[in-house]
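Dropping the structure in here first, questions after.
Only a single protein chain was left out; the remaining protein chains are all shown in position.
Order of writing sets the labels: A and B. Residues in every chain begin at 1.
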Amino acid sequence: MNHPTEIPTRRDLGADLPAVTEDQRHIGVAIPREGVRRLTQGRGQYIDDIELPRLVHVVFWRSPVAHMRITRIERAAAQAHPGVIAVVVGSEIAEICKPWVATLAHLAGIKSAPQYPMAIDRATWHGEPVVAIVAETRAIAEDALALLEV
Amino acid sequence: MKSPAFDYIRAESPQHAFELLAKHGDDARVIAGGQTLLATLNMRLSQPALLVDIAGFDTWRGIAVEGTTLRIGALTRHTEVEASPVVAQHAPLLAQAAPHIGHRAIRNLGTFGGALAYADPAAEWPACAVALDATLVIAGATGERRVKAADFFQGLYTTAIQPGELLKSCEIPVKAAGERQDFSELSRRHGDYAVAGLAARAKVNGRTLSDLRLVLLSLGDRPVRAVKAEAALQGGTIDDARLVAADAALRAELDPFEDLTHSVAAKKQLAATLMRRAVARLIQEP
Partner (left out) sequence: MKTPSDHPTRRVRVTVNGTPLTREVECRKHLVDFLREDCGLKGSHLGCEHGVCGACTVKLDGQIVRGCLVLAAQADGHRVDTVETPNPSKRLKALQDAFVEHNALQCGYCTPGMLMAALELVEQQPDAQREQVREWMSGNYCRCTGYHAMVDAVCAVLEQQKAGRFMDEPVEARA
């Protein structure tokens, strides 16, 4: 419907309609922005402001190096920390979440290696998430992070 | 990030603070303004079990002149030093340095003594204290002692304050007749840590300097007094030859670390530039 042949011309709409560049309602006019005043009163709602029932927080143990083999994850102490709901590793997530495979629409056959949400057996970039700790508050999740051994 | 957990006690008196520090040793940290400590804790770089809040010691806060000594209490906020007419008159170096400390919100809470006690190599007050021949008053459970600024700063984040002691105040000789003071600092953005800074003061007689102090910040692990450059600049009229000699002396005596953004050569270049500009301002016709 936006194809050039489908857009109505001035003649179609009636010759006495002014050119859009002369439309006084918008061009050269300061349009007040709806809803901006409440942002100056701290009454905006941003993602971090949202509180939902049973909302929990997650932090990640991330690879501190560009490349590492993950040989062992000791998570009992983190799991036992009060307020921790779950400590999840890459292989567990892989059971319920298929990996990304990037493809190119214009080059059939090109695809990336499968990219899992969290590292399994080895991490291949500095910062790749390896373990997820879910807890009632961010502070508790970070406390539990200190108890994790990877 | 969120800080690790700790307990918090407001010390009711210095004596109470000393008792708490003696009892808890390394597990306790003192909090005054907290502008460095809380940032450190929020990044989980430290795990104290207890914070001892000393901000309530009203007798350790304030600015006053007694005779020829300007006394600044350790718990005086940076903003108070910045705004004080007494400081502007008797130690203008401090008034010039204050706006370089972080930003206004930091200065409203951060304390004069806290910055001196923490002794960050990029901090302004330590270099000023050395340039002004200040005396630091350290309080402990058994009494007070005084340490000259030149002896107070002993290394990276290391001062003469022993475990269990607290910095109580700073005593600064008031500016003498004929003396000028000049503070300058270079940073990549306003409020960033200094890449190089210079606290300078001298007796000025026309184009001749005497009693010169040139103390650099961010050029070492503690304030660096450029004694050879000072010597080169004194003893006669400031002319091009003297400036060239001082520049060479400064570059030879400085031994800075390189940092993330500046090489050793760059640091020396900036120090030399600060020195040249400061000298020009010191001998400028008023």
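The rule we apply is simple: a contact is a pair of C-beta atoms (placed from the backbone, for glycine too) under 8 Å apart; a residue touches a chain by one contact, two chains touch by 3 or more.
The structure presented is a predicted model; accordingly, all values stated were derived computationally and were not measured.
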item: Among shown chains, those touching the left-out chain; value: A, B
item: Sole residue of A:39, A:65, A:97 or A:146 that reaches the chain not shown, by the stated touch rule; value: A:39
item: Touch criterion as defined above, residue of B:51, B:149, B:198 or B:254 at the omitted chain; value: B:51
item: Contact partner of the left-out chain, one of B:88, B:106, B:174 or B:266; value: B:106
item: In subunit B, positions touching the absent partner; value: 1-8, 31, 34-35, 38-39, 41-43, 51, 53, 55, 79, 99, 102-106, 108-109, 189-191
item: Chain not shown, touching residues in subunit A; value: 32-33, 36-37, 39-46, 48-49, 53-54, 82-83, 136-137, 139-140
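Criterion: only the chains that are shown with their structure count from here on.
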item: Whole-Å separation of chain centres (CA-atom averages), subunit A against subunit B; value: 44
item: Contact footprint of subunit B on subunit A as seen in their complex; value: 138-139, 142-143, 146
item: Subunit B to subunit A touching residues, read off their complex; value: 1-5, 44
